[in-house]
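This part shows chain A:
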Amino acid sequence: MEQTLFYTMATVTVIGTIFAISEKHPVHAIVYLVTSFFALAVVFYLLAAPLIAMFEVIIYAGAVMVLFMFVIMMLDQGRPEDARRPPLVHCLPALVLAGVILVSLVLLISSRTTAIPIVAVAPHIVGVREFAITLFSKYGVAIEIISMQLLFAVVGVLYLGRRRKQ
Partner candidate 1 sequence: MTTLPVLSVLIVLPLLGAICLIPLKDREKLAKWVALGWTIIELLIACWTWSVSGASPPSGAPPGFFLFEDFAWIDSLGIRFTLGMDGISLLMVLMTVLLTLVCILVSWRTIHERTTLHFIMLLLLESTILGVFLSLDLFLFYLFWEMMLIPMFFLIGIWGHGRNIYSAIKFFVFTLSGSLLMLLAIIGIYLIHGSQSGIYTFNLTALIDTRLDPTVGIWLYAAFLLSFAIKFPLVPFHTWLPDAHTDAPTSGSIDLAGLLLKTGAYGLIRFGYPLFPEAARTLTPLLVTMAVAGILYASWIAFAQKDMKRLVAYSSVGHMGFVALGIAAWTPLALSGSIVLMVAHGITTSALFALVGMLASRAKTMEISAYGGLWCKVPVLSCFFMLFAMASAGLPGLNNFVGEFLILTGAYKVQQTATLVAFLGLILALVYTVRLVQELLFQEERQPLPMGDATSQEVVILTILALGVIIIGLHPGPLLDMLALPVHILTGGAP
Partner candidate 2 sequence: MTLADISIALPLLILASGALLTLLGGALTHNGAVGTLIAVTTAIAAGLWSLQTQAVLIAPTLGLSAGGLTRLFTAFFAFMSAAVLVLSSRYNAYRDIRGEEYPATILFTTFGMVALAAATNLMIIFLGLEVMTFGFYILVAMDREQGVSSEAGLKYLLLGAVSAAFLAFGIALLYCVAGTLAISAVMQQTLAFGPPNPVAVAGWACVLVGIAFKLSLVPAHLWTPDVYDAAPAPVVAFLSGASKGAAVLLLLLLLPQAGDLAILRVPLFALALLSMLLGNLAALRQSRVRRMLAYSSIAQMGYVALALLSHRGDGFQAAAFYAIAYGIMSLAAFGAIGVLEGNGCGPNLDDYRGRGYSHPLAAGVLAVALFALAGIPPTIGFTGKFLIFAAALRAGEITLAIIGILTAAVSVYYYLRVVTALYLQRSENAERERISVFEIAVLGHSIALILLLGLFPSQLLGFLRMQLP
């Protein structure tokens, strides 16, 4: 059951992403992407990370994508008549490079010599409590750092967004 759900969701994610990147219209692309992220959130959930799944939905599919949408609208990129796909010349090298990378990665990952040890203990669900303990004790500094970064994102954006002096 879970496996089936997982594979389904994985397929949805991949297809959604493919649609997103091949869609000529940015607004549609964002919508496909939101779909894909929802599916990904399900995968996270299946991987015993409910918190991350929540954040994925709230932050990514919610805030970030809305931000994108907002900017698209603001820059007036949402008009369907302007939208066109990138020409094949642009795609070809990208596809070749990406294809090669993918093949190599897949070969490496699926190699029989892959020696990621199978954990002996029974599948262990990481609970919110454990997550929180790890987050705030072990990686307390990381919180500090990331908070600084968010602060300075604000600073930077404000600085850039400030009207130029005449």
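Here, a residue touches a chain if its C-beta (ideal position, glycine included) is under 8 Å from a C-beta of that chain, and two chains touch if they have at least 3 such contacts; residues count from 1.
On how the list was made: all candidates are chains of the complex that A comes from, given by their letters.
From a predicted model like this one, the values you see are computed outputs, not experimental measurements.
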Subject >> Touch-positive candidate for chain A in this complex, from 1 or 2 >> reply: 2
Original post:
Which residues of chain A touch candidate 2 in the complex?
Top reply: 104-105, 107-109, 111, 113-117, 119, 137-142, 144-146, 148-149, 152-153, 155-156, 158-160, 164-165
